[in-house]
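These notes concern the structure reproduced below.
A protein chain is absent from this complex, but the other protein chains hold their places.
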């Protein structure tokens, strides 16, 4: 079924609602998709708990990974075409890195990483270079090929052009997720003219630049990104479910550390609660497994764990008010006292959540999520950083926006006894 | 938050990619959505294993149920408007029945019902009239309101106009699933002009009829349905995953009946394996729970169970060839013998699967899935059955189309020893 | 700007709402678009008077011609790719024929050809081989290149594969117009999965065939075509405006032949009224010129010409009833008499119009508009005619459907004097 050059005898496709078709011509790609580690991504949602807010957003990371691959494939095969910037191996390197860039994500990554202190990117590396099916497939291309793929994803690979396709401020990853998340949620904000952006991409020695004639399409992409962050990714209802999820994990971990006897023993969590996670354990974890435990834990005797799990499964979320940390700390302390008096544990039921986004930055030195700036190719051949040319982008460039909310269980507060002043005081402070 | 008339103080919406927004004005609808039984539908996919073929099809029955509700709401509130065919209670009855019509679906309904001999519609009834949150909410409308909702879904309710909105050959259920499944899979076949169909709907005493000026839109809907069945619902790859799923259930049930000692004991399956399913047990079952067991059962000592579960999770499906039951029975018998000789249990690894569809019928007496014919309202006031007016529909009316395929594990066959003639014979017969 | 091989130094694009972009890589294509004969197509609407029914359908043949070109380009460059069925000249031949296939269309072709007895295809030929800018551009490719392009469009070119791309029952022409007309009218019927159809196209020696795995997409295309014919192209309101247009042309021609003195002399019509049209005169005619005359002729003393022009411009169309020629001839004769009595000239105000369509035919010998049947490529390499494989297509194959309507000016009838029985009798017969 394959020719000697690693090409499938006939192109295969996946039907995709965002890109119409995902085209596969290389055997290594076809084989990677068939590995158990990649199929596992079907069991991890792209947008975590967002489906509680936008019910359409039930799509998995499997979807998105194929989409990122397809965009990179189009850039290399259609846009860069006969240009000699990438040799045959580097072409495959880009495609594999695109396909596998999210391979190490676990269930509800955001919350899990915060509570259990790990970085999913380390697991991506580990899966690629470890004893896995993915590694077996990659090795067929070349002995050190897995290592190179890992380097591209880690952004340490020497050819920065390759890296910039996968991670810059306008890379295939971001383009796919904006379009895809907009499609599944049904919001229109995420739309931008990807075709136009692809058409104006030009490979340079160490980066991709964009012909300045396409600047407006790039501006539009940045605005889409900005809107998606505030309309979808940071939606206060989604953050409420994240808050509950995080608190469930905290509670279960704490009970475990105190040798609480679970009715349903968290065997899948052993190494994760101990923060000594093995790759094998990690790969067993997925959102179906988490759901299984949360359902079971509704029956636990610990009231906090049981209540939070029931809330999560039945979408009985916390309510919220705006919260200004610099001005309202006193209020928070007062509420903490009142919650404690009322027998509601504030550690689990009174939560400040902050979301923060930097729509675009021309230079982000030393940040964890450092991404490369966007460069325009001017008609005279000059390379110019985007915000120096676009007034719109300049206006928002480098401006971090942060939003704080205070979450609490309104139903529990309402069920407090009327007599006594605690309930009344809480409601006054929260203005509910 | 609610007025005395059961209306919310302000309309609420869900963002929906298919209908743009789902509008909720009635408190009972809002409260039904919040019940644990309805939220459970988020954990059951609309299209079962179809996501193995069309990776976009990961949407849940929660999605679809809201969609059916929205279509019925639009028909009643926008299309029928001031027409006096439905009183206030019957309006709510339609809305609730629309929302809840799939409430009794379990995980992978199609396969489960076949293996464990139950009907999900009975569970829909049971949840509505039983001791559940849904029942509590419905009772607030009226003491016998739950019973009426159940009757509408069972098609026994006296006002047939109400029934026909929920189940006929062109009802809100079908319109939503065609549009929705087309959207999530990304195929274009499922599209038809629902706006036009809604515009030509006219309520009659005991049914909904369609102004004949909209006949072409109805034809187009029927063609969409036909195409979706053969392009999506009966896709041979999906059927391959259904085959494996069914065989897993058979195997687990058989092992259970023989008192096999599972490493991961199927506690959630106790009453289902005994075919004495309680409502409580049933409601605990969802596709996350199934996934949990299948993952665990990969480690079982029983090789068949372990192999089939691994295949299912990693999408290592059976291959297939066309199969003509009337001509090729001899072939099947030969293969059965050869498989047995080769040590491949034909009960689990050699499966004939048949799919069959009736695109439209003017009269379907006594069938289980009996649905009402489509009637046109002619300019002169006459009511005429669709196939008598439409040549296209007449041409396909009542013609059942059936497709048979023979499924088998090509990889196992390939791994048989070359020496000896068994492998060769099997491959010859299968022409692989 | 061009390389020696006739390629533009950089690909150019047109933004297109249907195909997103039209890609031009060849200088000859770019130059053809810039000719005055091709630019003239901007002044001729794709769907004639359809904009009176679907106000969005104001798009021109310029649009559609670019679209057909783009589809053929994709088939050759993307689908057939490295396959050796077309040499370099034949590739250009296909592209040019696709771009120019409608070049000879005049204003409101359908009506004009009927009234003035000519065939627009002859003008297409004449423009291509005559003394025109288009001819100059084509000649640069090769001395006999214009002749070859004309032969492809005339379907007499020796390589039938080339011909079948431009004119068969599923060619680039039809695919573009269905998608495009659906887009501009806003109806959904015209949609089908062109991407899928392109993917399954396979060139053969003398025709394009379709892999049988794509049969359902082809079925869907045929249904789309059927629906577009009856929903859009033959819409009774559009036919009403065609009727009036035809009658204007008849009247003007008759007045001209009787030496009627026009206030606005029809100088552009001289050679057309004499039915000795020169190419130069023909090229001056476009829908803007027609509109100019119709507006001016509203002021003519001839009441019939003036009334019909006013009706056309202000969309004051004729009403219609169903008409059965075999049964209602008596009725028509009676109406003719009554109209004459009432002083309404039945030659202009009482019109039977018939529309007729053959959705698909496996064999259409000797018809003027003869188009090739659709052939499937079966898995075993066999070639099979579509209707022998598809039950749906078989059901409608070769079945001509015809619709007759009788058109009349209801407003004039209503304005007849009440006294006397003429008005009453007319209204009775028409049942208005």
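Labels for the chains are A, B and C, by order of writing; each one numbers its residues from 1.
Just so it is clear, contacts are C-beta pairs under 8 Å (C-beta built on N, C-alpha and C of every residue); 3 or more make two chains touch, one makes a residue touch a chain.
As the structure is a computational prediction, the values presented were derived from the model and not from experiment.
When the whole complex is considered, the residue among C:66, C:100 or C:393 that touches the unshown chain is C:66. Per the touch definition above, the residue from C:51, C:177 or C:323 contacting the chain not shown is C:51. Where chain B meets the missing chain, the touching residues are 13, 20-21, 195, 199.
On the side of chain A, touch with the chain left out of the figure occurs at residues 187-189, 191-193, 216, 219-220, 223, 226-227, 230-231, 391-392, 395-396, 399, 401.
In the full complex, chain C touches the hidden chain at residues 14-18, 20, 34-36, 39, 42-43, 51, 54-56, 58-60, 62-63, 66, 183-187, 284, 286-289, 291-292, 295, 310, 313-316.
In this section, only the chains that are shown with their structure count from here on.
Counting steps between touching chains, the shortest path from chain A to chain C takes 1. If each chain is reduced to the centroid of its CA atoms, chain A and chain C end up 51 Å from each other. Counting partners per residue, chain A has 20 as the residues that reach two or more other chains.
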